[in-house]
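All protein chains but one are shown at their positions in the complex.
Up next is subunit A:
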């Protein structure tokens, strides 16, 4: 695939008196993993929602795979996961994963096959026929990610998807997400307020400051496999490396600068 996944140029978003986003310039390459980090109210979720065409920018242009954001949404060019899993509790786990395909009229047999494939990818094959309520929070979030991946999007938008999970589950989910992103070669725009999470997952960590929401700095992340010195499947090694802690310090300082 060629061309960037997302291009944002001069994007402003104003809610009444609040400048939620101010002059955002950001390009995400195909297959690139970019995290948005910043304090609450810095507009990072708004920025993701603008890319998803869930909010309209007040000014500037948003292009997803070279198309206007609205067209990309209609074409299902992205998959999205929110902080809440947002599963439909009256559908089985497999039917939840099938939902995007169901909405777009994919025949049942094909939907079934794709759901089975995705549930295997997120390790929930034996829960295919369970109800979402029977699953733990982490499992539900994995179902939500599988659902986001169902139409094979080349871009994954994730709004603090692990925010409500405990630290152990969260680290496991991060490793899983890295594996999935690697396998699917999808670009990922990932909103988080956890510095280690941003560093371990990303090719680039985009640091934002609030009021007005601006990009203050971009720090290189330590995504495993993103550089010759990082093995592709060694998340644990990354987490314990000196370079990881250096990157965390860099992000922390960038955040502090943005605040002061």
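Here are some notes:
The definition used in the following text is that a contact is a pair of C-beta atoms (placed from the backbone, for glycine too) under 8 Å apart; a residue touches a chain by one contact, two chains touch by 3 or more; residues count from 1.
Basically, contacts and distances are computed from a predicted model.
For the chain that is left out, the UniProt protein name among "Oxidoreductase", "ABC transmembrane type-1 domain-containing protein", "Na+/H+ antiporter subunit A" or "Permease" is "ABC transmembrane type-1 domain-containing protein". Within the full complex, the residue among A:67, A:112, A:131 or A:179 touching the omitted chain is A:131.
Annotation: of A:57, A:100 or A:258, A:100 touches the absent chain (contact as defined above). Only one of the listed residues, A:11, A:47, A:64 or A:80, touches the absent chain: A:80. Residues of subunit A that touch the chain left out of the display are 52-54, 73-74, 76, 78, 80, 82, 84, 86, 88-91, 99-100, 102-104, 131, 133.
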